[in-house]
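As structure tokens, the structure follows; a few thoughts come after it.
Only one protein chain is missing; all other protein chains are in place.
The chains carry the letters A and B, assigned in the order they are written, with residues numbered from 1 in each.
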Amino acid sequence: MSWETVIGLETHVQLSTKTKLFSRASTAFGASPNTNVNLIDCGLPGVLPSVNKEAFYKAIRFGMAVGAQINQTSIFDRKNYFYADLPKGYQITQMDLPIVIGGSIEIIIDELTKTINITRAHLEEDAGKSIHDEFEGFSAIDLNRAGTPLLEIVSEPEISNAKEAVAYMKAMHQLVTFLDVSDGNMAQGSLRCDANVSIRKKGDKELGTRTEIKNINSFKFIEKAINFEIKRQIKILENGEKVVQETRLYDSSKDETRPMRSKEFANDYRYFPEPDLLPVIISDEEIQKIRDEFPELPKEKEIRYQQEYGLTAYDAQIIASSKSMADFFETALQKTKNYTLLSNWLIGEISAYLNKQQIEINESKLSADKVAMLINRIDDQTISGKIGKSIFEEMCTNGSSPDEIIKSKGLEQISDDGAIEEIILTVINENPTQVEAYLAGKDKLFGFFVGQVMKLTEGKANPKAVNSILKDKLK
Amino acid sequence: MDQETVRTICYLARLEIDENKSEKIQKDLETIIDLIGSLQTIDTSDVEPLYSPLEMTALMHEDIEKSDNKKEKFLENAAASNEDYFLVPRVVE
Partner (left out) sequence: MSIQFKSIADLREMLDDKSISASELIQESLELAKKYKELNCFVTMNEEFSVKKANAIDVNKKTSSRLSGIPLAQKDLFCTEGLRTTCSSKILSNFIPPYTATAVKKLEDAGSITIGKTNMDEFAMGSSNETSFFGNVHNPWKKGYVPGGSSGGSAAAVAAGIVPAATGTDTGGSIRQPAAHCGITGLKPTYGRISRWGMIAFASSLDQAGPLARTAEDCAILLNTMSGHDAKDTTSLNSNVPDFLENINQPIDGLKIGLIKEFNLSDLDSQVQARFEESKKAYEKLGAQFIEVSLPNISASVPTYYSIAPAECSSNLSRFDGVRFGHRAESTDDLNDLYIKSRSEGFGDEVKRRILIGTYALSAGYYDAYYKKAQQVRRLIKNDFDNAFQSVDALMTPTSPNTAFKFGSKGTQNPVELYLEDLFTISSNLAGLPAISIPHGQVNSLPVGLQLIGNFLREDQLLNAAHIFQKNSDYHLAKPNLGDF
């Protein structure tokens, strides 16, 4: 039998505001436990929420970018359930009047574009964190994350396989980072998703029973979790059994999904309008302001990079596809004029290094200023490209500045013709046999002489100068 | 309101009722539900619900940090805590 997979994704994007959705506590990652917790976040008796304006603006920016309808009047609701890291016994979210309705995102699969429609996106607060393994017999509760603003983006069930799901999440990552809506840091949970997966017979109109895989936080796991789940469900169906609607967890160490025990009780969330918050109204002026200050998106950057900096279409596309790379490029070109060399380095050496390390450029030790300095030193011939590469390696490991490395190691390129000529004469004098052979027509030996010069100068001789003087002397 | 419904709402509210009081409570709840149910006779078609007596809109806060964290005092009020965390019986996910 032939089966068809239907996937809908609920993406949780942590908005990059300085403060929480309903309090003015910091949202900084990595603070000591329970310190980014205001009275409100602790859910103490008598406290009241107030709404973070910036979170609304970011949500609206996202809505505009995906061509959605923006609800200028939006209402918060309470979703009631008990959990240890949910301090109030309810989550403040948006049920009936979400800030964003509709819109779509384009993904590219095998060079074909597919549109995934978005059902809605709403603002809600994150829960705290439970730590289950650190204390014997106890789970420990850290409320630092409680109240962090999330934008939950719900897609239509229009995703057909794991590959598309990954493409969707990558497109989402690109979008939210370029919009400066989120830092997109998946390792820190800034972008994660729940995947609703179901299987049906090819051609069936009705959806099969779905399971929900909770909280997947890397592109790799999205693919693996969904593929595991597809296989599992098909196996069940082929055995003539029925899929149970349930919430599952992806265990990356075992590469499997399994039912979540803590969610085994069917819940009734008893949504109702949050009486502690009046409706939020965003004015036309505010909408216009958000529109006016709209950040540049990858496609626009691509064109601008070609027009303003003369990058090739290919280079421009690569640099503009990642927010951190584009930011890096734009910061670096404040400090160097050799845009071509800069883009060559970004796409060549630097990308190779980042791929090897599997990190983003903003997670590396490289700074735009220092890379620009390196480009300038190559450009002004203080060092050769080859020396540049060795300096770059050092910059990657300890983040030091190219000028310091050049100075401390004496790596400055020898461009003084007199000095180079002296060395060339030494090489000629020391290798009479080779000189003879060369003059007799063995042209290939030219490289040998260059090599000798470079060896004596520890690679610091300006290759151009070496070439021309050597040619002159070997006439 | 049957016993099963009472059990379900008790669970949702994380409350348990003394066995010897359960009949009385079920009866009380029925009486109250009857009272509330009397609203059904009022025609409310096309009436917008009034969720707050203030028909105004929310004032929002600027995205500027202001901490009133009192970690020690927060943790002191908890029945079980250590120097960093609130503690609850271990949850198995």
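Following the convention adopted for this analysis, a residue touches a chain if its C-beta (ideal position, glycine included) is under 8 Å from a C-beta of that chain, and two chains touch if they have at least 3 such contacts.
Bear in mind that the values here come from a model prediction, so they are computed numbers and not experimental data.
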Displayed chains contacting the withheld chain = A, B
From A:18, A:270 or A:409, the answer for touching the chain not displayed is A:270
In the full complex, which bits of chain B touch the chain not displayed? Write them out.
-> 1, 5-6, 8-10, 12-17, 21, 25, 28-29, 31-33, 35-40, 42, 44, 47-54, 56, 58-61, 68, 70, 73-74, 76-80, 86, 88-91
Please identify, in ascending order, the residues of chain A that touch the omitted chain?
-> 39, 42-51, 78, 80, 82, 84, 87-90, 139, 141, 268, 270-272, 275-278
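The rule we apply is simple: only the chains that are shown with their structure count from here on.
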Would you tell me which residues of chain B are touching chain A in their complex?
-> 11-12, 14, 51-52, 54, 56-71, 74-75, 80, 82, 84-93
Can you list the residues on chain A that touch chain B in the complex?
-> 17-19, 24-26, 32-39, 42, 44, 50-56, 73, 80, 82, 84, 130-132, 135, 137-143, 249, 260-262, 265, 267-268, 270, 273, 275, 277-281
